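Missing here: one protein chain of the complex. Every other protein chain is in place.
Naming follows writing order (A, B and C), and every chain is counted from residue 1.
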Amino acid sequence: MAGSKFAYVKKFELPDILLPSTFMVFRLDGHSFHRFSDEHGFVKPNDLRALQLMDHAAKSLMEEYKDIGLAFGESDEYSFLLRKSTALYNRRQAKIVSTLTSLFTSCYVFHWPRYFPDVPLRYPPSFDGRIVLYPSQQEVRDYFAWRQADTHINNLYNTAFWALVQQGGLTTTDAHAVLRGTVSKDKHEILFSRFGVNYDKLDPQYRKGSVFVRVKTAEESVDELSIRNDVASTQADVSGEALKQKKKGKVATQLELLHCDIIRDEFWKKYDHILKD
Amino acid sequence: MAGSKFAYVKKFELPDILLPSTFMVFRLDGHSFHRFSDEHGFVKPNDLRALQLMDHAAKSLMEEYKDIGLAFGESDEYSFLLRKSTALYNRRQAKIVSTLTSLFTSCYVFHWPRYFPDVPLRYPPSFDGRIVLYPSQQEVRDYFAWRQADTHINNLYNTAFWALVQQGGLTTTDAHAVLRGTVSKDKHEILFSRFGVNYDKLDPQYRKGSVFVRVKTAEESVDELSIRNDVASTQADVSGEALKQKKKGKVATQLELLHCDIIRDEFWKKYDHILKD
Amino acid sequence: MAGSKFAYVKKFELPDILLPSTFMVFRLDGHSFHRFSDEHGFVKPNDLRALQLMDHAAKSLMEEYKDIGLAFGESDEYSFLLRKSTALYNRRQAKIVSTLTSLFTSCYVFHWPRYFPDVPLRYPPSFDGRIVLYPSQQEVRDYFAWRQADTHINNLYNTAFWALVQQGGLTTTDAHAVLRGTVSKDKHEILFSRFGVNYDKLDPQYRKGSVFVRVKTAEESVDELSIRNDVASTQADVSGEALKQKKKGKVATQLELLHCDIIRDEFWKKYDHILKD
Partner (left out) sequence: MAGSKFAYVKKFELPDILLPSTFMVFRLDGHSFHRFSDEHGFVKPNDLRALQLMDHAAKSLMEEYKDIGLAFGESDEYSFLLRKSTALYNRRQAKIVSTLTSLFTSCYVFHWPRYFPDVPLRYPPSFDGRIVLYPSQQEVRDYFAWRQADTHINNLYNTAFWALVQQGGLTTTDAHAVLRGTVSKDKHEILFSRFGVNYDKLDPQYRKGSVFVRVKTAEESVDELSIRNDVASTQADVSGEALKQKKKGKVATQLELLHCDIIRDEFWKKYDHILKD
């Protein structure tokens, strides 16, 4: 056969299996999104349209990959938790990383016009992805706590920064100078005393990021719930997958979009199935 | 600092550096493209629009990543050769695989309407990617020969198959039955005697796949060439990057799209810089 | 400097860090020990001298590497559990695997004359080693259960086999034929009815393998214990390290050699510190 004398080159593709029974966190980050957000006129410090587009892409990924039970997003990044026993693509690293990054990217471009109807995409955006393994539940909790603590720090800074620039009339250089060395309390104070902004009253999506949780749907009320969900889905927060799953005889699940604290125990007690297998 | 007690989770992200001074081949494959091509009415056995869209995305990738000197595409797959000394993302595997897959996907969705103006995308397509390392030039040549031999085998089969179905009126089951056990010569004969098709006269893009080669542009004629290229670029086969590069003081290069044999020596002699560093 | 133009070759040595906070099991196997045991006249089915030499080498390894809390040996293999937080050699895989294999081998050859005073080593024996990572306590328990179940199966077979050969006068071929298809109960019966051997009364070292557990020594009684240990150490089962450690201000530990069941809960309850960090 024509190709057979060359087929030896396949042997150079080595196995890259991820350790079994270990949680996988898959994280995406926007590639050069500083420039991308400038070129597309993202509102500062937070562009609701851009965040909702990220959420939409994340939700699509979770609808496609049922082994993702939890996701957390902020700014131009998103993290996804795959259950520790997942056999997705036989746990091959490059296959998982590339396919998930690809689908997320594709959804982002595909759904762009829905969230930016008046802003045509000027060029194709891209993301990078990685997988990090965590052996235990505690590390998974701490990973997500780490991301949400990051959200808090970044958003408080950015909110104060852009208030100084947009409302305070400072140059960006001056705004950075004002904030240099300040602690959290100082930034709250600047926002409140200079601009009348109570940071804790701002939209929790900005302060807490976005959390998608997969929850089981009680079997007897699937149809009802689905209908309610469809009504509620104007903010892209509930999937229509429950019904489909019921027909397939699988456990019906749906995705809830939250903007809540995921650092303290409360969240993990309420959704304690996330870390179980 | 709020996040610091959680920052230990970063330590779980382990280095994944690819062996230095080794050729990288990055290959993309369409994910579930059998279904995707059906849903979007791809012409059988070859859809020129779909192939040109793949070529466009491949070219965009090469324009962005100058360390890619050669690419080969067929059907829903594309392979890219990165020069062996590339320091792209410090040779971190997940970063390279995910970013390149992401950008290709993004270009594919972004440019879709240009090639399928009357066929709206029904859902976001995705690709998987992988990197295979090759230590020597011979293995790189054999890798690309392997892919082109595959193109030949698949396309000859598909051309005969769809002739039997579309022109011969056979069911797909019967068409497969007719071809079972046939060798290359038999398929040529079926095409010629039953359908008057001289396989060797078919569009070389279908028979040979698409080859992108990065070539240096003679510095003194950059402007002229660029202009000619712009004129010639109606088929998206020549990049406008030459001019930009000249301004930056780098070596000007441009991308040539070919549909030629890459198994025999001729190609590799003509473009002998590809395998050099 | 003379060497500097060549020093780039160091870059080809890539990091091979093992996932943090994950149990490591390091296992050694004798290389071609079938031949080795024949050439050195090992008693069949069990050679007490050879097993005690293996135990001695294992104990030396645990004395040198305090992060090993448990070991299990049978025949020509030994498994060692490193605590999940160990930072030994910064968790570099090749460093750990090679150094531990080397020290075990060295101890084996070094102490050979003590256990085989009349049998000079005819050639240098070798071992291979590997590390397997386990994310959770249950998998560690199951790993050690797997090895001890293997000990049971192999030793019961070998005991019956060599009884048939040595006492029953069968050829090895015939002995294998007799045992083919037999289950555990059948082999017990053969041993008891034909040779008057109650398998369950045989030396537990043969039936259960060797278990080394590291236990803490109550600080106030270190000296006393150490002395008692020295007295008891004629079978190389207790280390003299307790005293040394006290002087260094570390927690004093000593090694206990057991030949007990490690499949059931009892062992793991009694020594529950093994799996903790």
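Basically, a residue touches a chain if its C-beta (ideal position, glycine included) is under 8 Å from a C-beta of that chain, and two chains touch if they have at least 3 such contacts.
Quantities reported herein were computed from a predicted structural model and do not represent experimental measurements.
> Where does the absent chain make contact, in terms of the chains shown?
So, spelled out: the chain left out of view touches A, B, C.
> Which one touches the absent chain: C:Leu103, C:Val119 or C:Val197?
In the complete complex, the chain left out is touched by residue C:Leu103.
> Identify the residue among C:Val43, C:Ala94 or C:Val251 that touches the chain left out of the display.
Answer from the full complex: C:Ala94 touches the omitted chain.
> Of the residues C:Asp142, C:Glu189 or C:Asp261, I need the one that contacts the missing chain.
Candidates C:Asp142, C:Glu189 or C:Asp261; residue touching the omitted chain: C:Asp142.
> Considering the entire assembly, which residues of chain B contact the chain that has been omitted?
Counting only chain B, the missing chain is touched by 19, 21-22, 84, 133, 135-136, 139.
> If you put the missing chain back, which residues of chain A would it touch?
Touch with the absent chain occurs at residues 11-12, 14-15, 17, 19-21.
> Since one chain isn't shown, list which residues of chain C touch it in the complete complex.
Within chain C, the residues that touch the unshown chain are 1-3, 6-10, 12-13, 31, 60, 93-95, 97-99, 101-111, 121, 123-134, 139, 142-143, 145-146, 149-150, 152-153, 184.
Rule of thumb we're sticking to: only the chains that are shown with their structure count from here on.
> Copies chain A and chain C touch; is their interface built from the same residue numbers (over half shared) or different ones?
same
> Hey, how far is the Cα centre of chain A from the one of chain B, in Å?
Chain centroid spacing, chain A to chain B, equals 31 Å.
> Could you state the distance in Å from the CA-based centre of chain B to that of chain C?
From the centre of chain B to the centre of chain C is 54 Å.
> So, what's the distance in Å between the C-alpha centres of chain C and chain A?
Whole-Å distance between the two chain centres: 47.
> Would you mind listing the residues of chain C that make contact with two or more other chains?
In chain C, the residues touching two or more other chains are 19, 21.
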